[in-house]
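Apart from one protein chain that is not included, each protein chain of the complex appears where it belongs.
Moving on, here comes chain A:
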Amino acid sequence: MAGSALKRLMAEYKQLTVNPPEGIIAGPVNEENFFEWEALITGPEGTCFEGGVFQTELKFPTDYPLNPPKMRFKTEMFHPNIYADGRVCISILHAPGDDPMGYESSAERWSPVQSVEKILLSVISMLAEPNDESGANVDASKMWRDDREKFYRIAGELVRKSLSL
């Protein structure tokens, strides 16, 4: 069903271009290949990531939207829900079926009526409110819990780095 996936991705791209949500720019890296996107995410206001512009990549499976894309930060990050290699660990990005991550029951799940926009909005709320129960980065989780000041300092440095200052 790669044809259906392509059609859907084109529709989503159009939607995001015509009606872009605040703080997000997203689209295919080049229009020859709609299965690899880049998204720029602005750190949410009033959080330690405010002002940063973070570069991410999304890779879509050929059966999208039955299965979700994989998402990775290309900008260096330090966050409880982002692995050291940049992969994002939030519930909406997990393939359907049971998820062993111990997400709260209210957490959003991937379904075919979710979208790139919904994922990116979830990532923005993840930046604003880390979930320290899902330990993609155990050090970051610990620091978020025990030494918030230090966490904020590191986040501040990453924000400056993201702007190449």
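The working rule: contacts are C-beta pairs under 8 Å (C-beta built on N, C-alpha and C of every residue); 3 or more make two chains touch, one makes a residue touch a chain; residues count from 1.
The rule is simple: contacts and distances are computed from a predicted model.
Visitor: According to UniProt, what is the chain that's been left out of this complex called? Choose from "Elongator complex protein 6", "Ubiquitin thioesterase", "DNA-directed RNA polymerase II subunit RPB4" or "Piso0_002647 protein".
Guide: Spelling it out: the chain absent from the display is recorded in UniProt as "Ubiquitin thioesterase".
Visitor: Touching the missing chain, which residues of chain A?
Guide: Residue positions of chain A that touch the missing chain: 1, 4, 7-8, 11-12, 15, 63, 65-66, 96-98, 100-115, 133, 135.
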